[in-house]
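Apart from one protein chain that is not included, each protein chain of the complex appears where it belongs.
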Amino acid sequence: MESTFIDIVRRALDEEMARDGAVHLLGEDVAAGGAFGVTKGLVEKYGAARVRNTPISEAAITGVATGAAICGLRPVLEIMFIDFATLAMDCLVNQAAKYRYMSGGQLSVPMVVRTQAGALGGAAAQHSQSLESWFIHVPGMVVVVPSSPVEAYGLLKSAVRLGDPVLFVEHKRLYAMKETLPEDAGPIPIGRARVVRSGTDVTLIAYSAMVRSALEAADNLAKNGISAEVIDLRTLSPIDMPTLAQSVAKTRRAVIAHEAVEVGGVGAEIAARLAKEAFYELDAPITRVGCPFAPIPFAPELESALLPGSRQIEAAVRELVR
Amino acid sequence: MESTFIDIVRRALDEEMARDGAVHLLGEDVAAGGAFGVTKGLVEKYGAARVRNTPISEAAITGVATGAAICGLRPVLEIMFIDFATLAMDCLVNQAAKYRYMSGGQLSVPMVVRTQAGALGGAAAQHSQSLESWFIHVPGMVVVVPSSPVEAYGLLKSAVRLGDPVLFVEHKRLYAMKETLPEDAGPIPIGRARVVRSGTDVTLIAYSAMVRSALEAADNLAKNGISAEVIDLRTLSPIDMPTLAQSVAKTRRAVIAHEAVEVGGVGAEIAARLAKEAFYELDAPITRVGCPFAPIPFAPELESALLPGSRQIEAAVRELVR
Amino acid sequence: MAELTLKTLHHFYEQLWRIRLLEGQVQRLAAAGEVPGFPHLSTGQEAVAVGVCANLSAGDYLFSGHRAHGHVIAKGSDPFAVFAEIIGRDTGLCRGRGGSMHLVDAANGVLGATGVVAGNLPLAAGAAWAAQVQGEGRIAAVFFGDGATGAGVFHETLNMASLWNLPLLLVCENNGYAEFTSREEHSKVGKVSAFAAPYGISAQTVDGNDVLAVHDAAQKAVAQVRGQGGPWLLECMTFRMAGHYVGDAQRYRSKEELAAVREKDPIERLQRHLVGKGTPQGELEAIAARVKEEMAAVVERARRAPRPDPASVMDYVSSAVLPQQA
Partner (left out) sequence: MAELTLKTLHHFYEQLWRIRLLEGQVQRLAAAGEVPGFPHLSTGQEAVAVGVCANLSAGDYLFSGHRAHGHVIAKGSDPFAVFAEIIGRDTGLCRGRGGSMHLVDAANGVLGATGVVAGNLPLAAGAAWAAQVQGEGRIAAVFFGDGATGAGVFHETLNMASLWNLPLLLVCENNGYAEFTSREEHSKVGKVSAFAAPYGISAQTVDGNDVLAVHDAAQKAVAQVRGQGGPWLLECMTFRMAGHYVGDAQRYRSKEELAAVREKDPIERLQRHLVGKGTPQGELEAIAARVKEEMAAVVERARRAPRPDPASVMDYVSSAVLPQQA
């Protein structure tokens, strides 16, 4: 039976809460089901002590979760929009990510920060950003970016069990996506990318909602005899370079695509690594597809003029494979 | 007469305050001279209304400055360590950087955020970071990173006059550096890099304190007959790609060096652009020199084991030019 | 306080309807899929906007948040430009870049609504600081919800406003909810105005559904703030008649709670008052009818207004003097 991303994420949370009494949820409205309904019904099942509504206090929510994680709880907190992670950066960056290191290995922070990102339907400049690249610059943070409901299920389970602070980014455009969870679905290892489609002419590297756009582009390119390999990064920190390098060694061309602003995005890091590690294997410039350098505008015409998608990926490939 | 970085920055502030009554300073201890003495004496000269001590409220300080900037003041605020910019990210990213855009051009935020960054002498994990790369990912923010006292003078003057929010990052290792301010020193345009030393075999791209390390490396390399061109980026957003591309077209090799964590750093963006725009001109892999993926440790042996410098730049060049 | 003239009261009545009806149109068009994003209506809370803004002039600075429509209308912005922005048109206040949560009308002193809860507070304090420096008698006012008191920057702002004796009017619309979470669940603090006391900031809590009470309190507050007497925190107890945003099913509210609406509705409240004072019911109905027509026309004009040109999407990112980023 097919279920939405929201339902499958809820199922993963539910199972992890059932498995481990240390898992607790907290965040604004989470007991009410959360702004998007992800946590609906969990307070009824696990009680208000384990599913905790909070005030609008992103800094304290994150700090409380970090402090609790140090002491043995496994908090899963929700930052309603990644745009508001801006209010929790001290704790995430200066405290949570560095605890293990600064304490010389005495303490760790097994905590998951679930958040929701990306642009959709006029959420505008302050509710549409994709800020994940900031976090790959922070040693000690793990960054996970599922591309589908089934992926989210397995990656969230691993994130909850990991023992490090994990930023878990759910794209709002994926929330309505449906998939059937395989019976044997289980945790998906963190730090390994996945070849979603194999091909020989170009490697399309993407993550989160952009994986679907890459697959669409690959479909269209196939009609023109261009064979694209599509890789879903799954995890942005750490990045699975061996899988990328192996693919690029075969295809000799790479396009990296994400919705985040191109400048300073995760694609920059991947391009830089390929430009170093795969330099002699490349037959064409490494190309990035990302959001042009502007905030996300409100009006639909502007929003869609700005956001990158399969069309831009296709165009980038066509420029490389001529 | 030679003056320190601190004295020359103070002079730039002093002159801008004298020139324009709209320029105001605010921040923790700024009336007391600031934690590093940069603003010493300015309250005596311009009064407590224009040089304002604040509580330890990085979010509000930044918000107050932004609101005042919208209304015609030209605030120069100080965030004592860039590590604490984590507390002001909502305002910087969601408000200040987007104001012009979100208002359809009605309002702008002529504000300078002076801050101090980098590692020196055991300041440890929470007082040593180099977080500038986050800000190049934010459309609407300008990022300026002077490499010397004279550079700081000219760039700060331009920053104050610009009309956009500027993050102005002073490296703590530069504070004691001395230079003589030329008589005709004036504003230095924002958005243009500077070729500090010309060479033919490799382009060393650096900024802030790392420019000195690049020059040291170039000196040593010259002794072995390797001619390095050194470029000081001056501004990280916008990046002056034409200057970089021109240099790399000549040298056919590039090493990008910064103290910030290599993963997700500004070097990634530059490498990615060169990998795209200068691909056919490159004779060797683009190489980055940055901080390995760890927080800054406290003990001096560990700190110096982690931090990159001229030795790492030299080694990177020697690997490229063989 | 001087007794308000009947003319003023009728103007309030008209303004309340203007907001109510404009937002009714937002709801209608949202249902039809014509409003991008997720608009938040101030239905039931209009008396706060009208009562406070009647004490501000166009030169005063105003900041608001995600529930801003009423504030902007009450401050005197052109309903057409407001509505056109809400539906993302090029002739909207922000040329379609901002939308419902980011209304700016600089010429009218509306300096910004922000979608980040409490993010507006220090900005307003900054505007108040600028007003203080300018010395032209301006003040800054900011609207925020009870939920915003959970955010640290609210408290940081109180501290700075008191230290710098800023001409800042802080208006809390306490509607008892932060999204779906009731006030009891997000704070144990009985009254928002209680936060002012430690700072020595003047404060008052009033019935926010009574436009006259709001006006009266705001008048007193503005007089102090404008007279360099320092900031004022005005808490208006109010009632969100609609959901948190358009489309919220409000399962978390009891029938009893929602049933109180007739008693609390600020428009009905003022109507009862005016009828009691002798205004014929018919005259009031005529006002409402006129505004209804006016708003319908505004909306139709806005719907026909041009959409932004996709080619202009990179405009307004930075100063023109800067070299453009890739």
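By written order: A, B and C. Residues from 1 in each chain.
One rule holds in what follows: a residue touches a chain if its C-beta (ideal position, glycine included) is under 8 Å from a C-beta of that chain, and two chains touch if they have at least 3 such contacts.
No experiment lies behind these values; they were computed from the predicted model shown.
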Displayed chains contacting the withheld chain: A, B, C
Of B:Gly121, B:Pro182 or B:Pro242, the residue in touch with the unshown chain: B:Gly121
Residue among B:Thr54, B:Gln106 or B:Ser213 touching the omitted chain: B:Thr54
Touch with the omitted chain, as defined above, among A:Pro55, A:Gly118 or A:Gly309: A:Pro55
Touching the absent chain when the full complex is considered, from C:Val26, C:Val82, C:Val153 or C:Cys172: C:Val153
Option from B:Gly104, B:Pro295 or B:Pro308 whose C-beta touches the chain left out: B:Pro295
Touching residues (missing chain, whole complex) on chain A: 24, 49, 52, 54-55, 57, 59-73, 75, 90-91, 94-95, 99-108, 139-140, 142, 162-164, 190-192, 237-241, 273
Chain not shown, touching residues in chain C: 149-156, 159, 162-163, 185-189, 194-195, 197-200
Interface with the undisplayed chain - residues on chain B: 28-29, 31-33, 35, 53-60, 83-84, 87, 121-127, 262-263, 292-295, 297-306
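In the analysis below, only the chains that are shown with their structure count from here on.
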Per Cα centroids, the chain farthest from chain C: B
Chain B and chain C, separation of their C-alpha mean positions in angstrom: 40
Chain centre separation (chain A, chain B; CA means) in Å: 30
Mean-CA-position distance for chain C and chain A (Å): 36
Residues of chain A engaged with two or more neighbouring chains: 59, 83-84, 87, 124-126, 263, 293-295, 297
Where chain C touches two or more other chains at once, by residue number: 94, 96-98, 102, 114, 116, 152, 317, 324-326
